[in-house]
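Missing here: one protein chain of the complex. Every other protein chain is in place.
Here is chain A:
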Amino acid sequence: MYIVFGLGRDSSKRAHQLYRFAKVTLGPDCLQKAVKLPSGEDKREWIAVHAADFYTQTSLLYSTITEFCTVRDCPVMSAGDKYQYRWLETGPLGTPRAVALSAPEYVDNVMRWGRRVIDDPHLFPNQPGAPFVRTFLSTVRTLFKRLFRVYAHIYHAHFDAVLALSEEAHLNTSFKHFVLFAREFDLLDTKELRPVADLITLLTGTPV
């Protein structure tokens, strides 16, 4: 029946080839190696492309559980009972103020803000030769902090849904990759990691 699509007996063979390819390419600890800065590359360039990728991954992962993450079920953006997050916005007098938001509102703000930042050619230069601005790294650190909170919220509030959707392996992979990358380039404060410290230790094999 599947001959049209070339899905005959040989597809497991192909899968095996892929597996072998992956092993040869990156070895057993592939993600740890995959985050390393390639020889001669500008660190900011490497960080920029990953920031955009992690943005896409979190927004995809979160989109699969939006029906469970509602204003009613998650009235406060949090990662467990001990950690609540507030959104920093500019007040009427131009002074920043922290506002408490529900989880869906907070995540929506993160995603809108993140999209704007990544699409801004001033912050994320996209033309050949255009330079990075001095504030690039601090902006990226803010982005990583906010994306991290989205992961932390999913783990604490919606892991049941993730299991029900059989998505746990995807979430774990994405999160592990994210943490390894952030660690490699020091993009997250250690205190930020606390709500999921045990998980990170398990996933990466290194204590926080």
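Throughout what follows, a residue touches a chain if its C-beta (ideal position, glycine included) is under 8 Å from a C-beta of that chain, and two chains touch if they have at least 3 such contacts; residues count from 1.
One rule holds for everything that comes next: contacts and distances are computed from a predicted model.
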item	value
Hidden subunit of the complex - UniProt protein name among "C2H2-type domain-containing protein", "non-specific serine/threonine protein kinase", "small monomeric GTPase" or "Vacuolar protein-sorting-associated protein 36"	"non-specific serine/threonine protein kinase"
Absent-chain contact - pick from A:A34, A:A98 or A:A197	A:A34
Touching residues on chain A - with respect to the absent chain	1-2, 4-7, 11-12, 14-15, 17-26, 28, 30-31, 34, 38-42, 45-46, 48-49, 52-53, 56-57, 59-60, 62-64, 66, 108, 111-112, 119, 124-128, 163, 165-170, 172-174, 176, 199, 202-205
